[in-house]
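See below for the structure under consideration.
Complex shown without one protein chain; remaining protein chains in place.
Order of writing sets the labels: A and B. Residues in every chain begin at 1.
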Amino acid sequence: MIPELGYFALILALGMALIQAIFPLLGIWRDKMSWIVLAKPVALGQFLFLVLSFFCLIYAFVTDDFSVAYVAQNSNTQLPLLYKVAAVWGAHEGSVLLWVTILGFWTALVAVFSKKIPLQMHARVLAVLGFISSGFLLFLITTSSPFRRLLLNTPAQGIDLNPLLQDPGLASHPPMLYMGYVGFSVAFAFAIAALLTNKVDAAWARWMRPWTIAAWCFLTLGITLGSWWAYRVLGWGGWWFWDPVENASFLPWLAGTALIHSLLVTEKRGSFKSWTLLLAICVFSLSLVGTFLVRSGVLVSVHAFANDPARGKFLLLFLAVVIGCGLLLYALRAPFIKGGSYFSLLSRETFLLANNVLLIVAMTTILLGTLYPLIIDALGLGNISVGPPYFNAVFVPLMIPLLFLMGVGPLCYWREMNLKVLLMRLLYPAIIAVFLSLLLLLMTTDKIPVMVFIGLALACWVILVTVKSMLLKGWPLSFNHIGMALAHIGIAVCVIGITMTSYYKLERDVRMQPGDITTVGAYDFKFMGLTNLQGPNYTGLIADFQVTHKDQFVTLLHAQKRLYTAQQIPDTRAAIDAGIFRDLYVALGDPLNNNAWAVRIYYKPFVRWIWWGGLLMVLGGICALKNSISKRYIN
Amino acid sequence: MKFLLLLIILLATNAFASSDIYTFANTEQQTRFAELTQQFRCLVCQNETLADSNAPLAQDLRGEIAGLIQQGKSDQQITDYLVQRYGNFVLFRPPFNPTTYLLWVGPFILLISGLMLIAFLVVKRKRLEPNYLTNDEQQQLEQLLKDKNTEKLP
Partner (left out) sequence: MDVINDRREAGPSALTSGKPVDNGKLFCSLLRTCNMYTNKSRLQFLAPLVIFIVLAVFLWRGLSLDPRQLPSPLINKPVPTFKLITLEDAQQNFSNKNLLGHVSLVNVWATWCITCQVEHPILMDIAHASPIPIYAIDYKDDRATALKWLQSHGNPYKMVGFDGDGKVSINWGVYGTPETFVVDKKGIIRYKLIGVLTPEVWQHEILPLIDKL
């Protein structure tokens, strides 16, 4: 009964979404107040039914209801409870349900926090969200219902969740990522509403800003968690692979970062209006394109969903309608948006403009690289691969000027700045950054790789300038400013992590027998031996490694090789000794002859800084959010 | 230990490969091996490098590459060896040829047009009167716009 209830709730939610999409707009057109005010209760009702449906699916998982096809495919009685819940979004159908439920959540938030927004604007925003929701609900109900029953015979046991997904990192990563992806739909809806009313002003930018920042925070957190998960679970110690699926989350992040900055100019100076609108449309479009790429199987990726051409077609058609209408509206209305105001070459506007241009160039480049194999294939020119060497080669050079400008922007006035004053402000941070990074490098190594120097110097530069901007601003700082500072420092921390781990990591693939010692960097890894492992739904082996540093005991690492019993899938769990300045990483490979094992031992300096940087950015976003929410929505 | 045996048998079915670990004459060869295997794509797997993949074919190809390095073959010769057999698909760094001109030149075109856009906008905005709207007037204008839609939710 419960799965049917969940399915029925979905249908009701679709009905509500349709009402939410149509009636407010009709009401505005026919001037019927009762239809306009319908938007809010219907949006809340839709959310309620989605939550109900979501809990029905969780219930089916928790009670091991294997008569539901999706549960039978992705769960198992042996699966720990946490992963039974996480298995809800472990595959295509459930993750679409999560997508729609999160959209419902954002819609409900928009419906509730609306005190200062004009009624008509509010109704239009909700209508756009309702339209998107209807599309996805229709997709869910017609092509990918997670509540489909296995009619003939109910299996006694489920197939089990993919072992790679049985990890806390992955249990939390998709919800966060989707909160980000889907959150940008609010910015999209605001942009469409503004285009419909032809009203793009500072007030509009102020309403839109918290939603954009909130979505951006979640997306940042989602990407950070995803990277952490890949590092821990995939067993290669990598934290970013430039895989199409990763790129699909990175593209909206880059465009979203650009949007936050452009929105700032629109809010403070009334400039870049049509550009901000275009970005708002683009960010959500990229989220949708990303969803399509991941689920249609048009690209080869490590994280593939089961592919079904019907789903791909539906998604692409819906995507074409949403994005196509959005961009058409933009083409029709944007030319009439009032132009911007004066600024000179040396002004914060210019630097924010440059920031936007660099971010969008980087975004387009990654999009080009991601889709290029598809384009070449579609033109019948053969099959090629575009991978990390390409992306690193084109992305890094774009980030260098961006980081440099990130230092200049916050020290610059709006509108106009005296060159001399600006140079004086930048002089000391620049000198200190260069010396500090040189000093740090000389203290640790005897030769200085150019890229490491550039990376470190730029990171120091960003941190120093950000601190200087806080000093210049003086106490008390606004939450906005603290938010900016934290996010920028987060980027710098991330850059330090990426630079150091890319250039100083040590990776050894060795053959080891119990008793063997391998030296990696200054650390000695002794293979102590193997013990058996018995988990809730897996068995396996634990290889113990004793790590010493100059004969001092450091830690004991337990690398696991698991065999998930339900599907008989082997899985490697690396043992990691996490530290501030370095991670020690041991993964057990395949058994070789003579009782020996292939072992991967990595020394990863500063790798954790990458994720700390991500968390700092999120924290910065939350600070900025606090300010704009209390100002614009609550008081 | 029964389990250990089971595990070994299970893994051995997809690991007919000889030892995964290769001995090189010098560290230069070892680094070259590490770097080269990162540049190639495993054909069997979804989207992994030869270095990362556990697929049997990837293990074999790692062995071939190690052998070629030990024979003193250059990086280019090894790349050609793989491309001859599997085509450009194995290269994670696509070659620069007519089909990939757009891929490699595209970013530069984008960057240059971006810079031109900045220059164009800066020149255009600079030519606006600095005090075409003073801050006060800006506020007045905003107030005016706000007044036009003061209706709020009940």
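Basically, a residue touches a chain if its C-beta (ideal position, glycine included) is under 8 Å from a C-beta of that chain, and two chains touch if they have at least 3 such contacts.
What you are looking at is a predicted structure, and each value in this text was computed from that prediction instead of being measured.
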Hidden-chain contact residue, picked from the options A:66, A:83 or A:330: A:330
Looking beyond the chains shown, say which of A:15, A:169, A:312 or A:535 touches the absent one. A:312
Filtering A:11, A:26, A:82 or A:378 for touch with the omitted chain leaves A:378
Against the chain that's been left off, what residues of chain B make contact? List them. 13, 16, 43-44, 56-57, 60-61, 64, 83-87, 89, 124, 127-129, 131-134, 137, 140-141, 144
Quickly run down the residues of chain A that touch the omitted chain. 274, 278, 281-282, 285, 289, 292, 296-300, 309, 312-313, 316, 319-320, 323-324, 327-328, 330-331, 334-339, 371, 373-375, 377-378, 382-383
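The definition used in the following text is that only the chains that are shown with their structure count from here on.
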In whole angstrom, how far does the Cα centroid of chain A sit from the Cα centroid of chain B? 17
Spell out the part of chain B that touches chain A in their complex, as residue ranges. 3-4, 6-8, 10-12, 15, 19-21, 34, 38-39, 41, 45-49, 51-52, 54, 87-94, 99-100, 102-103, 106-107, 110-111, 114-115, 117-118, 121-122, 125-126, 128-133, 138, 142, 145-146, 149-154
Chain A residues touching chain B in their complex are 37, 40, 114-122, 199, 201-203, 234, 236, 238, 241, 243-244, 270-271, 300-304, 340-345, 349-350, 353-354, 357-358, 360-361, 364-365, 368-369, 372, 376, 381-390, 393-394, 398, 415-416, 507, 509-511, 530, 532, 539-541, 561, 563, 568, 570, 589-593, 598
